[in-house]
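First the structure, in the form of structure tokens, and then the observations on it.
The complex appears here minus one protein chain, its other protein chains still in place.
Chain lettering (A and B) follows the sequence in which the chains are written, and residue indices restart at 1 in each chain.
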Amino acid sequence: MNQSFLDYYNLQPLFMAIHSALCSIMPEGLAIFLEGLVVAVLILIMYAVLAIILIYMERKVCAKFQCRIGPNRVGGKGGLLQVPADVLKILTKEIIELKNSDHFLYALAPFLVIMASILTFSCLPWNKGGEILHMNIGIFFVLAASSIGVLGILLAGWSSNSKYTIIGAVRSGAMIISYELSIGLTVLTMVMMSGTMDIQQIVASQADGWNIFKGHIVAIAAFIIFLIAGNAEANRGPFDLAEAEQELTAGYHTEYSGMHFGFFYLAEYLNLFITSGIATTLFLGGWMPFHIAGLDGFNAVMDYIPGVIWFVGKTFFIVFLLMWIRWTFPRLRIDQVLTLEWKYLMPASLLILLLMTVCKVFGLVF
Amino acid sequence: MNIQEKIAQLVPGMTVAEQGEAVITVPADSFRKLAEALRYDKDEPMDYLRDIVGMDWGEDGLGALYYLESSKTYTRIILKTLTADRENAFLPSVSDLWKTAEIKEREAYDFFGIRFLNHPDMRRIFLREDWKGYPMRKDYDMSSNPLNMENEENADTTDEYYLNPDGTIADQKNIVFDEKDFVINIGPQHPSTHGVLRMRASLDGETICKIDPICGYIHRGVEKISESLTYPQTLAMTDRLDYLSAHQNRHALCMCIEKAAGIEISERAQYIRTIMDELQRIDSHLLFYSCVVMDMGGLTPFFYGFREREMILDIMEETTGGRLIQNYNMIGGVQADIQPDFQRKVKEFIKHMRSVIKDYHDIFTGNVIARTRMEGVGVLTKEQVISLGATGGTGRASGWSNDVRKHHPYGVYDKVDFKEILYTEGDCFARYMIRMDEIMESCNILEQLIDNIPEGEYRVKTKPIIKLPEGNFSASVESSRGEFCVMIESHGDKTPYRLHYRSTGLPLVHSMDTACRGNKIADLIAIGATLDYVVPDIDR
Partner (left out) sequence: MSNFSEYIKGYTSGIKSLLIGMRTSMKVFCQKNVTEQYPENRHTTLHIPERHRGRLVMIHDAENHHHCIACGLCQMACPNGTIKVVSEMQEDEEGKKKKVLVKYEYNLGSCMFCQLCTNACPHNAIEFVNDFENAVFEKEKLVMTLNHEGSTLAK
């Protein structure tokens, strides 16, 4: 396989060159500080832009599922400017403080949620050498950081001092904590398969074939469970019972307004993207191009496509899959959500872990 | 033995009205004994209380009409009892015999100020708690309640009146919600109460302990307004009660007036009315499907129901000129003849409906999430639905055969061959399936009728001013969600002395408490959706 060609798109040398150039004109500490600043701004911009794209996509996809057209007035024919217009609107709205709420926690909660989301977002492997946070326990860090989100949700529900929000928050807490088990176990399965927790190396280990093909049935089952649990983790339908509008109007963020509400909203969509991104990394080879063994010409053409496009493309494919699920199924009830996790998904993921171990030991993975 | 003779044996002082329907007047002190005897009769238990109609007979006093039916033989009788004391009007309560009387007696209390002895919960139901006077009384001063912009606080206690052994009347406070209860307020502005209905639910965690529905947010006083309208004018109100049964409601009122005034309508009009009723039923059930699905959180199938409903609305609009407010039935027939391509379009629709119904079932009915959320949830037994007077699909889902079309045919239902859909489980899923099956059954009925509409005039000429003879008249139809009944008391004028509509939704809302207890809060939404009530019809 044309391994060297992949290096063509490697961003690492470029970043190193920038770093050394900066170091030559200023002290290293300042250079790192400046780089950090630029990267932070870049993350936030990407975060916002992706959220806008995702919201637009969700509206259009959902409209198509429902035989509708979707947004189509603002910004020409396709309604392209609808979401930016909504973002502007939400930015200008007043942030309402409730009289009997716990003001500090009430204000803190949306930031916790968005922080968890941005932290995990930073770990995504965009390209070879293109990840922002790189550490050798990367995937473990993702799991840990994403758990902060549930804290924000619980605090939001508690501090709003409303009956709807507290029910929504407690539901969400119970659900997310349960589903973290399945996520952890399936991630563990894939970590075992790749033999590393480093996100870049997990991707690199899939150079000779994506995990979902290499791990065949076991990996596919793990993939499905990861998607279901990830969907639940992102509080999206059919697991959106934390904000079940038919029962609890808007669940834990009923009392939020303006950009505080906007943070919850943004985080929801980005969590969808992050879940898909992690799934891409673990199962679909991250930024690795699609190769078919033996078809060298085809493989070479695939290699021409930059890794970042592969990554984003695959991620959006999974995003679409999750939207398809969301816009098909009715919502589960809280006891059913927990039954599904503890009676079906958890045993299944334990079994998958066991099977993966067996496969690995006997060399049954390719 | 005739039922009247039986009553005469039990209560020698009874009298039967000579004009209109046979209303049996019973003195108030022997009413309770008679009610018990009729309710627990061995051969013909009058176990279904269709309605309690409060009345103000001026000099004679205040009282109520009790419309009873037997769920075994479908015999109907009307009892009348009254008390001459207008200041302290007390009647014995029958809420322990028929559960539906709990809410119907509250209605009579609200409008007429009749207090029912031993009723556990004598609160107002539609009007504010601080309302002065009783508006349906004939001597009510219309200016006594100016527009009140104050917030209304709901009391957590309620009154119960009972008779002391020495004959005096005493009052005791009952508790609706305890201070320690975790009461969550659902509505009146809530996504899934299907209108401005409010429910206070006390919870234990996610489990429901008690539900107290609070009605009246869109109470418009239709019955009171009707008392000052001529008979043709009263027609304008019916479409605005249960807007998903607009045709059927108006059909009932027209039938009642025609019956009383002795107007024969043509067979063509009968056919058209029946066809419209069935189209309306499909329309309503499609909306039911959409709402159930949406209340369960599935937003996509919601649009499937609306997609097909749109076709019905288009068909109806071509002929009637209205989509929601149809204005089609008139006294003596229908407003206009059917459009030339009406029949073709209906046939096309039936064909289309049969082809897409599979999608409906594939995406929702068979879905494992929907199944587990509906099966075994909110079970109402047959005894409970009869006692609650929960007619229509809700009753039939519990095995109570109560289809007015079958047991008291009207229109041309005696000429068509259709089966009454019955389920026995009484849970949400049965209630859902009833409606889905009824869509197909309505298609069958339509198919039998659509090609056989006889020639003739669509409306017979009536007198310009319609006056009904003295007496009580009633007519009932099977509306989309249960038995809809019109009760008129006429004193020979061109306006009704009292016009009462049997709300199909009021007993259904009243069933919420029975059906929801012990279930989860998410089930409340599912149960509410499958009971299928429409709020304007409850509040009137």
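One rule holds in what follows: a residue touches a chain if its C-beta (ideal position, glycine included) is under 8 Å from a C-beta of that chain, and two chains touch if they have at least 3 such contacts.
Just so you know, these numbers come straight off a predicted model, no measurement behind them.
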{"item": "Where the missing chain makes contact, among the chains that are shown", "value": "A, B"}
{"item": "Of B:A8, B:A37, B:I325 or B:L422, the one touching the omitted chain in the full complex", "value": "B:I325"}
{"item": "Contact partner of the left-out chain, one of B:A37, B:L117, B:C209 or B:A336", "value": "B:A336"}
{"item": "Selected from B:S71, B:S202 or B:N367 as touching the chain missing from the view", "value": "B:N367"}
{"item": "Contact footprint on chain A, counting only the chain that is left out", "value": "63-65, 67-69, 72, 324-325, 327-329, 343-344"}
{"item": "On chain B, residues whose C-beta touches the chain left out of the figure", "value": "229, 232-233, 235-236, 300, 304, 307, 310, 314, 317-322, 325, 327, 330, 335-336, 359, 362-364, 366-369, 371"}
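Quick note on the criterion: only the chains that are shown with their structure count from here on.
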{"item": "Residue ranges of chain A touching chain B (in the complex, touch as defined)", "value": "62, 65-68, 163-164, 167, 171, 237-238, 240-241, 244-247, 249, 327-336"}
{"item": "Chain A partner contacts - residues on chain B that touch it in the complex", "value": "182, 184-185, 190-192, 206, 293-300, 302-303, 307, 363-364, 367, 369-370, 372-373, 520-525"}
